[in-house]
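Just one protein chain is left out here, and the rest sit where they should.
When the chains are written out, they are named A, B and C in that same order, and each has its own residue count from 1.
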Amino acid sequence: MELSKEKLLEMYREMWTIRLFEEALAAAYMEGKTPAFDIGSGPVPGEMHLAAGQEPVAVGTCMHLTENDTVVGTHRPHHFAIAKKVPLNALAAEIFGKETGLGKGKGGHMHLFDPAHKFSCSGIIGASFPPACGAALAAKKMGKDWVAVAFAGDGAANQGSFHEALNLAAIWNLPVIFVIEDNSWAISVPRSKSTAVADNSQRAIAYGIPGVRVNENDVLAVYEVVGEAVARARRGEGPSLIEVKTDRYFGHFQGDPELYRPENEVSTLKGGDPIKRLGDQMLSQGVATQVELDAARDAAAKDVDDAIAYARQSPYPAPEEALEHVFV
Amino acid sequence: MELSKEKLLEMYREMWTIRLFEEALAAAYMEGKTPAFDIGSGPVPGEMHLAAGQEPVAVGTCMHLTENDTVVGTHRPHHFAIAKKVPLNALAAEIFGKETGLGKGKGGHMHLFDPAHKFSCSGIIGASFPPACGAALAAKKMGKDWVAVAFAGDGAANQGSFHEALNLAAIWNLPVIFVIEDNSWAISVPRSKSTAVADNSQRAIAYGIPGVRVNENDVLAVYEVVGEAVARARRGEGPSLIEVKTDRYFGHFQGDPELYRPENEVSTLKGGDPIKRLGDQMLSQGVATQVELDAARDAAAKDVDDAIAYARQSPYPAPEEALEHVFV
Amino acid sequence: MTMVATRELTMSKAIAEAIAQEMERDPKVFVMGEDVGVYGGIFSATGGLLDRYGEERVMDTPISETAFIGAATGAAAEGMRPIVELMFVDFFGVCMDQIYNHLAKNTYMAGGNIRLPVVLLTGMGGGYNDAAQHSQCLYGLFAHVPGLKIVVPSNAYDAKGLMTSAIRDDNPVMYFFHKGLMGLGWMRYHPRSVNEVPGEAYTVPFGVADVKREGKDVTIVSLAMMVNRALDAADTLAAEGIEAEVIDLRTLVPLDKQTVINSVKKTHRLLIVDEDYLSFGMSGEIAAIVAENALDYLDAPVRRLAVPDVPIPYSRPLENFVLPSADAIAQAVRELTAA
Partner (left out) sequence: MTMVATRELTMSKAIAEAIAQEMERDPKVFVMGEDVGVYGGIFSATGGLLDRYGEERVMDTPISETAFIGAATGAAAEGMRPIVELMFVDFFGVCMDQIYNHLAKNTYMAGGNIRLPVVLLTGMGGGYNDAAQHSQCLYGLFAHVPGLKIVVPSNAYDAKGLMTSAIRDDNPVMYFFHKGLMGLGWMRYHPRSVNEVPGEAYTVPFGVADVKREGKDVTIVSLAMMVNRALDAADTLAAEGIEAEVIDLRTLVPLDKQTVINSVKKTHRLLIVDEDYLSFGMSGEIAAIVAENALDYLDAPVRRLAVPDVPIPYSRPLENFVLPSADAIAQAVRELTAA
């Protein structure tokens, strides 16, 4: 698939936005949590699942989508939200529990809803599959060529919802793409101890749909494979299943002691960092200069800084607002 | 697989026991329901799912099992129970809601529990898969070569529990055999409208386990295929998935108007009746005489008559017994 | 659609008519579920819809409740208005996550920024020996978790008007129909469930209880089948000189507390009749509301009649023992008024 310089730079920049956003959150998360760590303290409390290292699957996929397409993310949702162009300020503000957040502070990091950009997510493993089918069904009913993407972790591929949704999508020929991000862990449980197949994309056979695995944490490889699936869906040819190998740099959540993880795993993984990889490719192919790459990164950094500042400065919701919005 | 005359006659007789039991129930069920049909009236009230036509899958499978092996059946459970040697009297009595029934009248036709013969079932679609895994796990923990069989309908293969249980069984290498009885209907929904693959046994690929389809409603074919799976499981080589084509003679439940069903479907199906088929094979191969076959059938008829009579004569539980047995 | 005059309808016909009229009115409305198409719904709630609206709008599903109920949420977020049937409420356990963690909570978690107009239609109730996995009510359980409006009609008129309200509501509504009130040709039904139903579309508002019968001696609060049995009991009691006031809550969320409180302030005695399990459910909630708001008006301890915390047994004498009957209601009232 041919990619313009602009697209490549956009990908590069977005991956940086994600990376820097996650790193900024990792830092903010620790505020108020030292010397004694308390998950409920500081400006960003609660569980915090960060996606640094997992940028390619989000960016390579969402680059094919428009604002009419739907994305349903996971408990580790920031990279998907950013790639789906959810405004960074409202995203950060929600994570900080502020009135200006996507959900006015009610949802928090695992429950981000941006109807304008057709993004949502859930803290329940495997919960993305069914609503993505519903969005695809709606598109079909409305006669649109819109598609829906359900992202899920490798651990989620062992939930019953995976099976039911893939079968439903196949039998109804829905324009939905199921993208499994295989970071080889589900908290402390390695994939090898939880998943009976080495390659989840083989499970597509159980539904008579195409299944492809992207075996490297590479945004261009993801872009290519997802492109075919999206085009297929838009043409009315139904669902696809894609698994993407990717790398979790942080713990499962912040504060995870990671006693289960082989000592040098993360540093080894970082050796093949996907952002650097894309940058190097652009440089070596003469698509962009180091100055242009730096500018993209700087722009990303500024966006992230602004968003975090916006989140910090925004007011908290008034306590009584807790009673609102159970119903519209 | 070599089968002795005794085994063949036992199979023949058991299929008749099942057939006649179901027919006797179909008749008893209508008592008190004419001229106006009321599901709650008569000696056998409530939903009634009969398995006439589906004898081969039950008998061909359970012939490999001992009383140490576990069977978990479905909402359409009588053929499994009979093939697993659940005593006919207590079975019938439970279906008639009597004190002498397997569950003292508390469970009813969809909830038959016979711990002595390690049989249970459930009215919830897809619910057989997980507990069968548990029985297999227990056998493994106890160091026994016992196996567990989960039966399920073709409709059940689209429940999330199917996926979760097969993955769990595979990853833990459990001695369990999943047997799907494909009667091509789930109430009024034809399999073609609900299931994205033509052959559910292909779904075994999603778990890296063997999958085989038995494409005819033939007890000997079932016996052969299941035999390999059971032997495998006993040898500690893990689970298998088997789908068996079979035929539903009655409506989904008694009283089903079956408006959805092609007019001559059932009469066509009956043309290939599996009991007659086995009988004819035994005759043509000179394994048994017509007299012997008739004797087997007569013995089955007597057992069924006795069981129904026993059920009718048994007393109802006292009303206050409803308050007992929530806990042991 | 031709408008017909008011006529007697069964509850199933009233429900199907409300759905048909809303499908006519709004192309975004569609129906999904097991056997909702050719079969017309196992309990006829969607009878005739397939013929009229075709497979695009009346969709039979695989037995994959998590997938298709979750899909309803996803489709609603895109502006559709799905009506989705969970054949028996007893099956909720295979799909509760999509119901209560998503459909029910997403609007709140989004700070009110999304609307999820889904009607989750479901059959409930016992009395025909369908045993522990096919006879429960469970509305108390769903009313306990926030985010679902809970509708439980007792008769055809209310059923149609409440269904119309449910479909037009921009929030998730769980609509329970009692199988023994549907007026099916193959299941005995309570005759009070059949009543006059206008041909045109109309709404019955949520959160407004119906005082089905006025009385000065005791208040009976109930829902669905038990409302009709309470009315039967009230007839018996009237002959004995006891005047029972019978309140049909109609919806549990929102709940019309005031009608209950006002009635107890008048009658000074309260009996709650519930076909759901006794403990930690509807009967407790109503008792608590009265103990909070009308304590001084009570002349006798509150009484509750409900399934005594056992699964619904199969055998007829056992099931009859655990489900409140008109006789048991009358007897409880006698004891209560004697107290």
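List of remarks:
The rule is simple: a contact is a pair of C-beta atoms (placed from the backbone, for glycine too) under 8 Å apart; a residue touches a chain by one contact, two chains touch by 3 or more.
Quick caveat, the model's predicted, so the values are computed rather than measured.
Within the whole complex, touches from the chain that is not shown fall on A, B, C. When the missing chain is restored to the complex, the residue among C:M32, C:A132 or C:V197 that touches it is C:A132. From the options B:P35, B:P115 or B:G286, the residue with contact to the unseen chain in the full assembly is B:P115. Touching the missing chain, out of B:L65, B:A83 or B:L168, is residue B:L168. Contact with the omitted chain, checked across B:A58, B:L102, B:V189 or B:L269, is made by B:L102. Note on the undisplayed chain: of the listed residues A:G53, A:G97 or A:G238, the one touching it is A:G97. Residues of chain B that touch the chain left out of the display are 70, 72, 101-108, 111, 113-115, 118, 120, 122, 124, 127, 129-139, 141-142, 148, 160-161, 164-165, 167-168, 171, 324-328. Think of the hidden chain as still there; on chain C it touches residues 66, 90-101, 104-105, 108-109, 131-133, 138, 140-141, 143-147, 252-253, 255, 277, 279-285, 287-293, 295-296, 298, 300-304, 309-311, 313-314.
Seen from chain A, the chain kept out of the figure touches residues 37-41, 45-47, 97-98, 101, 103, 105-111, 122-126, 155-156, 158-161, 186-189, 193-195, 255, 259-260, 316-323, 326.
Keep in mind that, in the parts below, only the chains that are shown with their structure count from here on.
Between chain B and chain C the centroid-to-centroid distance comes to 35 Å (mean Cα coordinates, whole Å).
Here the CA centre of chain A is 45 Å from the CA centre of chain B.
Along chain C, residues 61-62, 64, 66 each make contact with two or more other chains. Shown for chain B are the residues in touch with two or more other chains, namely 158-161, 193-195.
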